[in-house]
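What follows is a single structure, written as structure tokens, with notes after it.
All protein chains of the complex are present and in place, except for one that has been dropped.
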Amino acid sequence: MLDTATLDKLDADLQAYGLKTERIPAGEMLATGERVRFELPSGHLIELFAEKTKVGNGIPLINPAPWAKARDNGIAPIRLDHTLLYGPNVAAVQKIFTEVLGFYLVERVLTPDGNANAAIWLSCGQKVHDIAFAEYPEPGKLHHCSFLMESWEHVLRAGDIMSMNAVPVDIGPTRHGVTRGCTIYAWDPSGNRFETFMGGHLPYPDYETMTWTFDNFGQGLDYPQRKLHETFLTVVS
Amino acid sequence: MLDTATLDKLDADLQAYGLKTERIPAGEMLATGERVRFELPSGHLIELFAEKTKVGNGIPLINPAPWAKARDNGIAPIRLDHTLLYGPNVAAVQKIFTEVLGFYLVERVLTPDGNANAAIWLSCGQKVHDIAFAEYPEPGKLHHCSFLMESWEHVLRAGDIMSMNAVPVDIGPTRHGVTRGCTIYAWDPSGNRFETFMGGHLPYPDYETMTWTFDNFGQGLDYPQRKLHETFLTVVS
Amino acid sequence: MLDTATLDKLDADLQAYGLKTERIPAGEMLATGERVRFELPSGHLIELFAEKTKVGNGIPLINPAPWAKARDNGIAPIRLDHTLLYGPNVAAVQKIFTEVLGFYLVERVLTPDGNANAAIWLSCGQKVHDIAFAEYPEPGKLHHCSFLMESWEHVLRAGDIMSMNAVPVDIGPTRHGVTRGCTIYAWDPSGNRFETFMGGHLPYPDYETMTWTFDNFGQGLDYPQRKLHETFLTVVS
Partner (left out) sequence: MLDTATLDKLDADLQAYGLKTERIPAGEMLATGERVRFELPSGHLIELFAEKTKVGNGIPLINPAPWAKARDNGIAPIRLDHTLLYGPNVAAVQKIFTEVLGFYLVERVLTPDGNANAAIWLSCGQKVHDIAFAEYPEPGKLHHCSFLMESWEHVLRAGDIMSMNAVPVDIGPTRHGVTRGCTIYAWDPSGNRFETFMGGHLPYPDYETMTWTFDNFGQGLDYPQRKLHETFLTVVS
């Protein structure tokens, strides 16, 4: 649980590891407590916080319905699921997440020579990934943000709604080999890629990492089609 | 119902329409009664028959289970669903199916100038199509045979099994705009394309035909992705 | 197809069979053409018509979307699917539907002695039933009207919405052995039972009738639970 004591401890741990951190006062970001900011070797700024105003999701805490009626409006994901970032020094990033921040490595794709990780999927709970990184020469890039869907049928419905609204689709509906989750990727009007995602393994911290060899990355990305779609290999911002 | 009297009547109707028919004796094809054969203006040979040895599907007629245990083996479609044929003279083919054989036109894609049908989907019952034709210069070509799946989840499972067995996939999983059915296309080892298909509208003979303009054919083929995949436009044999 | 000529023919056929028919002028029922009315030996009045003003379902005929946005409101069935009626003389009713009206018998439940049908499921197309009858001493009773749902997941969602709105539920969600369709039964505010139904076999007129023995009727009604729920055995009006 992320309380203020944990935030302080993580700040101290990051500094002890050799990273420079910065405290940003509560309130500087709307409805958010004090933040600890640091930069990853991949060029991404990460911020940790322990306090956030709870606004709920429309489901009451007493005798809750299984879903909020608002779910029926549009694609209606359950929540933000994860993000995939592109940048250099993935090995160093992995060390910070696993040795300081308490994540574990769920899956990885090897580089062509098999000596390093081309991409890593990290979890700090039991979701198949909370954050993922892919090695990329330019620092600080975003590949996509991902939203959690209810079921494979809801992923299909998301694709219907994208098409009805002329939202440009990247790949999917399909299943990933990596994570075994099911997916559609599309672009929002500002050019950012987003994912409607469901499923995936149910990992535990002591699970052994699953490894994809580079020659099988196509199957890892699109399990039925087994190919690296060209559009998917681009970053968005 | 196709009994021998109906077979004789269809034979007479086809001849009255001006088509040459041929009778092929019972037994010439395994477990099949007498056949009436004729050639379509698209170059395809069609055969009608009224008798076939029933072998069942593993579900008994007394206190039937909802599915046969054999369904669990592999992709396990419920039944053959339809076929899509490519050839010339689609307008003439449509007349034969609708005026002589009792089919009705469920959906169609227009030619770019909007003056003719580039592709037609025909039903003789309440399946969204029993047979379909696309205009193509070469006569007598097959695009695909399609197998009926239980659900969208079974289509995903079919894609998993294709990938596990290195079966080359053409397109999907996705939803068609035309028919609104869900699909994966793949190739069998002899090079023929097959489809694992589910869903679709529930049409009646007095439904009005649904029409796709040519510029929207991409959406008609792949509803979320809205594109005409190049591989899909090839015939197989 | 039900055009005026067919309506006239069915009227003549019913009379030739020995049933008294009555013609009700066009317009007497809103948006409906002339009707042919007759009474079944079960005490139900049946009306046939060939003309009805088409109001559409929100999906356009040109470049149709796979579903109308209105589908997202509430339970949102696709269409009326079938009805189950209770009354005497089911054997005589079956003869009228199969010998005069062009239906065929898809499934049946035998009486305890196995000598007659306690209940029959009749189709005039490829839906697993368009109308069904159960033997019952009182004439002219309704058991339920059924609405077609998109999927098993939509049946679950229907149950959620019933519970959110305090709609009294009879049985389900479950699968029927008979028809293999999936279902929830509930009561509307006027006390009529309705069903949210999906799935079922895809029958053809030449399929052999499937038969349930009376001792297995519990499995026929509720396949997983294998019991005749007491509330379900009541008629509603």
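As written, the chain order gives the labels A, B and C, with residue 1 at the start of each chain.
In this text, a residue touches a chain if its C-beta (ideal position, glycine included) is under 8 Å from a C-beta of that chain, and two chains touch if they have at least 3 such contacts.
Not measured: the values here are computed from a predicted model.
Chemist: Among the options A:N89, A:T111 or A:T211, which residue touches the chain absent from this view?
Modeler: A:T211
Chemist: Can you say which of B:Y17, B:W67, B:Y104 or B:F214 touches the chain missing from this structure?
Modeler: Going through B:Y17, B:W67, B:Y104 or B:F214 one by one, B:W67 is the residue touching the chain not shown.
Chemist: Hey, which of C:I24, C:L142 or C:V169 is the one touching the hidden chain?
Modeler: Only one listed residue reaches the unshown chain, and that is C:V169.
Chemist: State which residues belonging to subunit C touch the missing partner chain.
Modeler: These residues of subunit C touch the chain that is not shown: 152-153, 156, 159-160, 162-163, 169, 172-175, 177, 182, 184, 219, 223-226.
Chemist: Which parts of subunit B face the unshown chain closely enough to count as touching?
Modeler: 65-67, 69, 72-73, 151, 153, 160, 163-164
Chemist: For review purposes, identify every residue of subunit A that touches the missing chain, sorted by number.
Modeler: Given the touch definition above, subunit A has residues 1-2, 54, 61-67, 78-79, 104, 125-127, 148, 151-152, 175, 177, 180, 202, 204-206, 208-213, 216, 219-220, 223 touching the missing chain.
The rule we apply is simple: only the chains that are shown with their structure count from here on.
Chemist: Can you report the angle of the rotation that maps subunit A onto subunit C, using C-alpha atoms only, to the nearest 5 degrees?
Modeler: With C-alpha atoms aligned, the rotation comes to 180 degrees.
Chemist: Most remote chain relative to subunit C, going by C-alpha centroids?
Modeler: A
Chemist: Rounded to a whole Å, what is the gap between the Cα centroids of subunit A and subunit B?
Modeler: Taking the mean C-alpha position of each chain, the two centres sit 42 Å apart.
Chemist: How many Å are there between the centre of subunit A and the centre of subunit C, using C-alpha atoms for each centre?
Modeler: 48
Chemist: Please tell me the distance, in whole Å, between the geometric centres of subunit B and subunit C computed from their C-alpha atoms.
Modeler: 28
Chemist: Taking each residue of subunit A in turn, which ones touch at least two of the other chains?
Modeler: Answer for subunit A, listing residues that touch two or more other chains: 153, 160, 163.
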